[in-house]
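Only a portion of the chains appears, each positioned as in the full assembly.
Per-chain residue numbering starts at 1, and chain names A and B are given in the order in which the chains are listed.
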């Protein structure tokens, strides 16, 4: 019988599909912690689509940056959040449920497809975690983001 | 002796006063869950002032959309969040306390009455839940919202 792939294997597949590595230390941009746990809840700091030292998707969505690029950015943010969860929890198989994702999009004045940007993150979360990767979500359009990132995502998850 | 109305009855009264129905399935705009529970906490996704398939209050507050319209929008967002809580918890009488409400307002460059927009939501929460409907709150002015909504609101609540 074929074995069911672990979520960590699914994560590695998703990273390969995106063409990026999320191994090793993930650079953060200020004086804070990447993850903090309380009871079975784990908070993950706001993630921009950074790979190594480069923010891969920058600029204002709907004015120079496309929806498709923003969705790619949201996927990278989600992968970073999952990589941090994996480090903190030992394995993504220890995640019971992602509870909340907030997706901030640096957008043009009239760009309203913010949920569609958020769907990029949702696709990653569900591909890796299955039903545990279907959280509540809030998507909003903001005026700027750190490092001129097009997307920023933060998360609260519950561990098993 | 007059009986004390249940919170569900107060919710129905508030819906009638607003002139909208929040029965049945509430349409959402993307790939996520409306509510997720962990322990006694329940997270509710960002709600725009949608009734059926129509977002009732759209546009930029302070530039075409008025404070009063935005407050009406915030009330509808709050009613949607309560409707989802009611579905998830069986009855609003099972809500111990609303813990956090975040109110995002699509606003003009110089529109600063963001707390006043949030007060629209607070009025609904308190009218239906009493002291349990007085949460912590954050109100901010953003650049755009899904579907050109004027207001978006998300929530964390504790169940009894």
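Just so we're on the same page, a contact is a pair of C-beta atoms (placed from the backbone, for glycine too) under 8 Å apart; a residue touches a chain by one contact, two chains touch by 3 or more.
Since we're looking at a predicted model, the values are computed, not measured.
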With 2 copies present in place, identify the total for the complete complex. 3
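In this text, only the chains that are shown with their structure count from here on.
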For subunit A versus subunit B, what separation do you get between their C-alpha means, in angstrom? 26
So in the complex, the part of subunit A that touches subunit B is made up of which residues? 39-41, 96-102, 105, 107-116, 118-119, 122-123, 126, 134-143, 156, 158
Residue set of subunit B touching subunit A in the complex reads 29-36, 38-39, 41, 43-46, 102, 104, 106, 142-148, 152, 154, 156
